[in-house]
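Of the protein chains in this complex, all but one are displayed in their positions.
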Amino acid sequence: MKLKKTFRKPANSNVGDFIYKNLTMIFAIIVFSLVILMSYEMYIGSELSIKKFGWKFLYTSTWDPVKNVFGGLPSIYGTFITSVLAIIICILLGLGVAIFLSELAPNWLEKPLSFLTELLAGIPSVIYGLWGIFVLVPWLRKVVEPFLIKNFGNLPFFKGAPYGFGILAAALILSVMVLPIISSISRDVLNAVPDSQREAAYALGATRWEVIKITLAYSRTGILGAVMLGFGRAVGETMAVTMVIGNRPIISASLLDPAYTMASVIANEFTEATSDLYISALIELALILFVITILINIAARLLIWRLGNRWDDKR
Amino acid sequence: MTRDSKNFILFRRKLINHVMISATFLATLIAVLPLLFIFYYTISKGISSLNIDFFINMPKPVGETGGGIANAIMGTAILVGIGSAIGLPIGIFAGIYLAEYGNNKFGKIVGLLTDVLSGMPSIVVGVVAYTLVVIPMHHFSAFAGGVALAILMIPTITRTTEEMIKLVPHSYREAGLALGVSQWKTSLIIVFRSAGKGIATGVLLGLARAAGETAPLLFTSLGNRFWSTKIFQPIASLTVYIYKYAQSPFEDWNRQAWAGALVLIFLISLMSLLFKFFTRSKYKKSR
Partner (left out) sequence: MKNENVLTNNINLTENKTDNSLSKTKIDVKNLSAFFGKNQVLKKINLTIPENKVLAIIGPSGCGKSTFLRCINRMHEVVNGTTTGKIIFDGKSIYQYDPVVLRRKIGMVFQKPNPFPTMSIFQNAVAGLKLNGLKNKKTLAEIAEKSLRQAALWDEVKDKLNDSGVNISGGQQQRLCIARTLAVNPEVILMDEPASALDPISIAKIEDLILELKKKYTIIIVTHNMQQAARISDSTAFFMTGDLIEFSKTSVMFTNPKEKLTEDYITGRFG
């Protein structure tokens, strides 16, 4: 007996489904290609400079547009030192805020405070810079830096004139901008620690702070990830830094001296760049920034992602 | 251990407990301080310059006092508009793809790249927009600035869309499919009805951020002292305005920078508050 073949339509034969799936996939591909395109464009743009200076670009310190000689070291140094200083300043503060909001604050206090710290993150960089120029820098120039020179002037970190603008100003502004990132991600990480951990500690007769220490130990990977993300943000920050750092391509140990960061060089000089080589050198700086931030971000995401996966194996 | 040393250790533990807890409270106060400072200064220094003239005039030439930010506000609006026109469709559809079909290797890579993109410094994005648009066109334009803003918006919107869709319970989807509605229609209904509010607030957030960007605009849309709505010409923006006027040696211009900053903060705070308002939970959370 012949079995009637039942004619079955495949699940997605609907034309609408086909269009929908592929249409959305096209846009996903656009996002995918965007990153590839960006890397490509920057590489092409900096080719001229790479060919001329090679690896020396990374460690020579002459940045001379007139003579068309470009060494990236001063701006790399400036980026590095301001970001590291910013992180040092705000890591304890950021953790303190995260602990307070996650473990200690009562609900009615936590919500508005969390909102305020997130509002900090939403203020445009240029407004931080504006405030920096007219409020922070004069304060540094008139109060803080003379104090530092008087009492610590023999240290190489505090030599020089109280200019106001400089590494210290940039580091301080950066720390204010990065603090919300560190504190809100750390707060989320702390909130994710299961209550059973805290209970175990309480039951052993731990004080409240000791319970918090246990929670911190549990989430240390995630907190490290938060710090790295903050660092990545500091490295790429442009406007506020440009407005207060003094914009001088010099390398100095003193926090009181002006400096340059990669981002601020690009911001300041891009429209003034006269020769192709000049522009290419600036694009090369952008490429370096691009690579650094990609690496930091991937590392940070891996850390935070790993925290989520770690404790599930033996449950 | 002697009884005395036991008591001492207990006392010390409790002391450390009190000190550290107070320290975290102090840290929070210190952290909120800059925010209060910035708001205070911006309001006090900017408010005196806010008048009708400020909002409807163009900047005056160098040396003359007065002038306004009319073209800057328009410019920011146009730039954000172009950015959204390009960035919103890409972001939303890519987000839909990731949520509905993204459970494969390609989806994971796109997700990773989206995260990479979101960490990109805005100045780098500006450089890319320069090479992609300004160079081929041989001049600066609002369009180039819009492209830069679009690139900046896309990762946020993609991620938010994806997450909001994923939050919708699977049972909604099953209900639709069980009724015989095709998959794409079910998906669209879910996207617009259930996830719609969350996506809209993500979009608001992206727009607020874009409105506050400066660095990428410096060499894409450049700036313009005159009223312009032409997309393929340089255009003014509120943020670049503040930047230039803040750095100028003229006190009158500095004053206007503060006023512009006040307007900008007001706009962005408004969007943030709307965002918070729309995402508030209807139910009280029990601890």
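Going by the order they are written in, the chains are A and B; count residues from 1 in each one.
Here is the rule we use: a residue touches a chain if its C-beta (ideal position, glycine included) is under 8 Å from a C-beta of that chain, and two chains touch if they have at least 3 such contacts.
Because the structure is predicted, anything quoted here is derived from the model rather than measured.
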Touch assignment to the omitted chain, from A:E47, A:D64 or A:E199, lands on A:E199
Pick from A:I30, A:I50, A:V69 or A:I214: which residue touches the chain that isn't shown? A:I214
When the complex is taken as a whole, what residues of chain A touch the one chain not shown? 194, 196-197, 199-207, 210, 214, 217-218, 220, 310-311, 313-314
Go through chain B and note every residue touching the omitted chain. 1, 6, 9-10, 13-14, 287
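Everything below uses one rule, namely that only the chains that are shown with their structure count from here on.
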Can you name the residues of chain A that touch chain B in the complex? 12, 14, 16-17, 19-21, 23-28, 30-32, 34-35, 37-38, 41-42, 44-45, 92-97, 99-101, 104-105, 107, 113, 115-117, 119-120, 122-131, 133-135, 176, 179, 183, 207-210, 212, 229, 232-233, 235-239, 243, 263, 266-267, 270-271, 282-283, 286, 289-290, 293-294, 296-298, 301
Under the touch definition given earlier, write down the residues of chain B that touch chain A in their complex. 13-14, 16-17, 20-21, 23-28, 30-32, 34-35, 37-38, 41-42, 45, 89-90, 93-94, 96-98, 100-102, 106-107, 109-110, 112-117, 119-128, 130-132, 151, 154-155, 158, 182-185, 187-188, 208-209, 211-215, 218-219, 222, 239, 242-243, 246-247, 254, 257-258, 261, 264-265, 268-269, 272, 276, 285, 287
